[in-house]
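In this view, the complex is presented without one of its protein chains, the others remaining in place.
Coming up: subunit A.
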Amino acid sequence: MNKPLRRVAIFAGLLVLALLARVNWLQFVQGEELSTHKDNRRVAIGRYAIPRGDIIVGDKSVTGHAETTGSDFKFKRTWKDGPLWAPVTGYASQAFGANQLEEINDGILTGTDDRLFFDRTIDMITGEERQGGDVVTTINADAQRAAYNGLKGKKGAAVAIDPKTGAILALVSTPSYDPSSFAGNSDKDSEAWTKLNSDKNKPMLNRALRETYPPGSTFKVVTAAAALENGTYDIDQNTHSDPVHYKLPLTTDSWLPNPIAGKCGNASMEVGLQWSCNTVFAKVSDEVGNKAMIEQAEKFGFNEEQFVPIRSAESVYPEMDRPQNALGGIGQSSVRATPLQMAMVAAAVANDGKLMKPYLVDKLLAPNLDTIERTEPQELREAVSEETARKLQQGMETVVRDGTGAPVQLTNATVGGKTGTAQHGDKNEALPYAWMITYAKGENGKDVAVAVVVEDGSADREQISGSGIAGPIAKSVMQAIVGKGA
């Protein structure tokens, strides 16, 4: 019987070997995957086992932490002024995960990033607990507050960019939310989360980055850029525009009127910008053609997602037939843009045509405050030539000096801008969106480009105009950067 006994011994050995192979597979080969799996609660437990690193604006942190009891998690995230900063930081909740900067830089904030390996090793040797690093944003606290205060009580968003670097100076979305309200793991947090998610005003939607709006007349800057770049018209050349209305091509009775009477007959693009003439830019867009319009829009960043590093929604200038393309030239039809996108348009014009890649994170700091990574300004592409940019500046500055953009004039800065009142909804019956894009080149050497959009805040249609509602907000943001002046 010994021969089969030896074989049974080998069989038993093989069974144990199979188990050994299996645990090697689970713990060595699949170990990383399993230990970081999204359903593995250890990830969240580890994330909140230590005080989370902070997100810093200027030289002050806008976040903090508090101890929690009664669950697996030791610490939770807190915010000093949640609704103000939520569009920048996002949330980090024990129960509901994290998003935006809190999610993207989770490794740094929790101290588990590979770039902190050396620090962790030192901590292990000295017996200290793992520490989280900090994230320093490019946000200017004054500009952020100015934009937030301006938008308070309204639905809308504002983005400010430094045209020379692409650094995002303000990023506001209203109505906002307080991420502290659901940062924990209790029933109360759960209630707050459910309530915020079912709120019809969508407070957790980051309108500055993730909502696309018809850009309305602010898009005329892009149309003018396309015409200048393609040599269709010069900025002060007569476009032979109709003074009253424009018949959409290929239609018999679709007429597009002008918002302001008596200024738009045989106007140049500069005058067209100044009085926001629909007849000028619908005609120009049609003459430039859909293909060239798409090309120009894409140079400004349309039809692609931006990563700042938070992902923004894609702004769209699609392929359209002639009448729709003519409407697209005045920012209607299927054209849609995020507030970030329109701020990028203003910034590229202000920066003599060079579009800088927008960014929100200045640098990442190790727990010992060493800089781990710093974002260097980066040119995304040349949106328009320098010559075109100067002509567009001329046009946009005329708008402010002596046109629809007069409310954003500043004494201590050269200001260019473009207003917009975008129709939307079925048969354009919904309250229109008020837009304003501006840039300011301050006497203090600081530049800023701003885009503001306010959703249907007022029941009175006549009240909603870019300059009337969005203008003052843009102005206060610009003042936060270039100073109030005399």
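Throughout what follows, a contact is a pair of C-beta atoms (placed from the backbone, for glycine too) under 8 Å apart; a residue touches a chain by one contact, two chains touch by 3 or more; residues count from 1.
Note that in this section contacts and distances are computed from a predicted model.
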**Study point:** Protein name (UniProt record) of the chain left out of view, among "ABC transporter permease", "NADH-quinone oxidoreductase subunit N", "ABC-type sugar transport system, periplasmic component" or "Putative FtsW-like protein"
**Key:** "Putative FtsW-like protein"
Review point. Quick one: which of A:5, A:125 or A:369 touches the chain that's been left out?
Key: A:5
Exercise for review: Sort through A:41, A:311, A:374 or A:484 and give me the one touching the missing partner chain.
Suggested key: A:41
Exercise for review: In the full complex, which bits of subunit A touch the chain not displayed? Write them out.
Suggested key: 1-9, 11-13, 15-16, 18-20, 22-24, 26-28, 30-31, 33-35, 37, 39-42, 45, 72
